[in-house]
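As you look at this complex, bear in mind that one protein chain is not there, while each of the others sits in place.
Here the chain labels run A, B and C in written order, and each chain numbers its own residues starting at 1.
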Amino acid sequence: MSEKVKWSEPKGWKEIPIGGNLPAKTSLEYKTGSWRTFRPDFDPDLCTHCMICVHYCPDSAIPVVISEEGVKGFRDRIYKGPVRLETDFEYCKGCGICAEECPTDAIKMVRETWED
Amino acid sequence: MNVRELAKIQAEQGLKLVPGHRMCAGCGINTIVRTILSASKDPVVVVNATGCLEVVTTIYPYTAWNVPWLHVTFLNAASAASGVEAAYRALKKKGVVKDKINIIAFGGDGGTYDIGLQALSGALERRHNFLYVCYDNEGYMNTGHQRSGATPFGASTTTAPSGKVSFGKKEWRKDLVKIAAAHNIPYVAQASIWKVVDLYNKAEKALSIEGPKFINVLMPCTTNWSFPENLTIKMAKLATETNFWPLYEIENGVLTVNYKPKERKPIEEFLKLQTRFKHLFRPENKHVIKEMQKKIDEDWENLLKLERITHEEGVRL
Amino acid sequence: MSATKVKSTKKPLTGNEAIAEAMRQIKPDVVAAYPITPQSPIVHTFAKFVADGVVDTVMVTPESEHSAISVVTGAEASGARAMSATASQGLALMVEVLPATSGLRLPVVMAIANRALSAPINIHCDHSDSMAVRDLGWIQIYSENAQEAYENMFLAVRLAEHPDVLLPAMIMLDGFIISHGVEVVEVYEDEVMHKFVGERKPKFSLLNYKEPWTMGPLELTDYYFETKRQEQEAMKKAKKLYIEIGKELSEITGKEYGYFEKYRLDDAEVGIVVLSSAAGTAKDAVDELRKEGKKVGLLKPKLFRPFPYEEIRDALKHLKIIGVLDRSYSFGAYAPLYAEIRNALYDLDKRIPVQSYVYGLGGRDIFKQEIKEVFNELLEGKVSSEEKCIGLRE
Partner (left out) sequence: MKEVFEVRIHGRAGQGAKSGGQILALAAFKEGKTIQAFPEYGSERRGAPTVAYTRISEKEIRSHEPIVNPDVVIVLDDTFLYTIPVTKGLSDEGVLIVNTVKSPEEVRRITKFKGKIFTVDASGISINNVGRDAPNVPSLGVLVKAYPFVKLESIELAIKEIFEKKLSKEKTEANIKALREAYKEARS
């Protein structure tokens, strides 16, 4: 079964693979971001890209890219190599570990409004 | 290796456990799995015991796994992994499988300390080439915080609650790392999500060794230890800084303590943030905390002695 | 017995040795088994094959039957062909995993040397062990003797691994009576038999990491039913394919592989239905009664799961009276085989009286004379709704 299958649509017994077998990472269709009551407000200008929040995020919801040219962050320095991007709000459950562990207070938890 | 280098490795590898899983907000299991799987440069097959990790990552039709993954039942992760390993050996011999593949089993403390201990012991004794990782959240958290063999002395659980005449669990937790080590396997370690690089190094070392390996990782449970969900890492940190959860490894019988706090924090600092220990702060239970502290200090001294005699006197665990 | 179509050697073997011999020819990738009386010699014999380099199998000797079935389940999920063997309490200890193996659709093949269940502890033959697990999604085939047990192993591998089936299978042989009795077994050529089973071609394999599958997820109210419905469908297909694969096997052995064996049944008026080794003894009883001019016959089911209701109904429909002999109780209910036979006959317009007999529990011997008495009783029309016991002291 190809990965294009929309797993969120209910399927009949003849359609699904046998034995409950599932192809990889179908959970990407399941957006746990809707669980959030607080959201991490990330200020890139305060970020040292230390990667602590990345490792500790329970949902791997903080994307990392390898940047050759670097990005501007804490104290206007340029940070190269692995740099974090904005939180992936499709999956972030808003636990606040990132804010708690951030050594430069670059993340603050704010009430989720769900307005956008 | 530092956290940035580790993040780079992980970014290059891509996620082996993707989001969309339904762990509690603030759960640390993701960090354990993410870190350990990233230590494998080779392809990985994961075998999972029934428990939190298995349940929340595979609620049909949504699986968070991006590596081959098998769950059979609660107690048999180690024996099912033995079967995967046996098949790997057989099919490699035949030439059907060509590449090196690492086999990693994950189980909670229920599936490891208790119901799965016999299967684990058998698999270690048979010397299957695999890594078993226990994420130890100190109780049967998947089913409602019942006591396990890993639940600490003094904790109040749903099956060993504190009450008018009880201070909760009255038995000391079993020392699973030493039990694993008693199988004379090449590598055994205790680790924590607080120190991800240490955790990574241990997994990397374990995977470089032929034979059975065992790593026990503390997994503070926001839901049932009952602390705010943003404090999971803090809790793991306090566990180690109070010597409640020392980080150490036993390599071919030689024990090394990987982290020694400059000043050991009193156990109250770890206990006071958790509802499961709240009752210990009542006057009639003060003695429990005292006993706990005494045991922690004795165990720590013992650990340091073991480190010394295995390093300096040729004694092997 | 019709003539063999390929070269074969006759060997004096115990039933257990015959099973091990089949395993030697099948050459499974992985074997994991925990010894238990009366199955142990299967493990001993096969372990010696491994030790002598006769087979290249990875042999795992786990610390319990629970682990043995877990090992073969894990190995099958990894694309290997894996086999086990057990009996009685060992099978009971496996019970937690048995529906997982079938639910995961892993075609493990396992021999069962039928033995009574505790308590009281007893090491001898009855069918209480395999009957207790008859509804866990495993194909079940019962063998009359060592020869059948040997041949059933090959049939089971092909059937279990068929892409339309993918269900585990257990092959039953009577503990001690067959497992430990030496009989002459016709063993067919190694290459021919191995070629018959071929190599396993798994659709899903954990070791095929380039195509990672999640195997054994959590299915709740929304999907569990669908997955189980597939399993039921696989059983239906297994029933059909049993005959097709049996025909292929008969190209080698020259024998027939029906759902059941009929013995002097077609022109009989009274028939009994009985599984496994007692059917052999019953055939002698039939012959002796036939000499007396009595129109008696026998039906010996082989495939018990899936159960061939229609075919059995057609085979029995001309009889005036039927006796069903069970070697196990279903406590508080009709004995297992009896219940199925009654069910099979329900669709007939004419109601045939069926008498239930239980015999041989805990290895209690069953004699030809006793079976003759059963026939005589049935010939006299003595049928009641009471379950009767053969060889029991009142």
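The rule we apply is simple: a contact is a pair of C-beta atoms (placed from the backbone, for glycine too) under 8 Å apart; a residue touches a chain by one contact, two chains touch by 3 or more.
Please read all numbers here as calculations on a predicted model, not as lab measurements.
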**OP:** Name every displayed chain that the left-out chain is in contact with.
**Re:** C
Subject >> Touching the absent chain when the full complex is considered, from C:177, C:215 or C:275 >> reply: C:177
Subject >> Candidate in contact with the missing chain, chosen from C:284, C:310, C:347 or C:373 >> reply: C:284
Original post:
Of the residues listed, C:123, C:192, C:339 or C:389, which one is in contact with the missing chain?
Top reply: C:123
Original post:
In terms of residues, what is the contact footprint of the unshown chain on chain C?
Top reply: 1, 10, 12, 38, 123-124, 145, 174, 176-178, 180-184, 277-278, 280-281, 283-284, 365-368
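Keep this in mind: only the chains that are shown with their structure count from here on.
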Original post:
chain B to chain C: how many Å between their CA centres?
Top reply: 43
**OP:** Round to the nearest whole Å and give the separation of the Cα centres of chain A and chain C.
**Re:** 53
Original post:
Counting in whole Å, what is the centre-to-centre distance of chain A and chain B, each centre being its mean C-alpha position?
Top reply: 25
**OP:** Would you mind listing the residues of chain C that make contact with two or more other chains?
**Re:** 104, 212-217, 219, 222-223
**OP:** List, in ascending order, every residue of chain B touching at least 2 other chains.
**Re:** 58, 60-61, 63, 65-67
Original post:
Which positions of chain A touch chain B when the two form their complex?
Top reply: 7-8, 11, 16, 20, 22-32, 35, 49-52, 54-61, 64-66, 81-82, 88, 90-91, 93-97, 99-101, 109
Original post:
What part of chain C is in contact with chain A in the complex they form?
Top reply: 103-106, 166, 204, 211-217, 219, 222-223, 225-227, 229-230, 233-234
**OP:** Please give the residue numbers of chain B that touch chain A in the complex, ascending.
**Re:** 3-4, 6-8, 10-12, 15, 17-31, 34-35, 57-58, 60-67, 193, 196, 222, 228-234
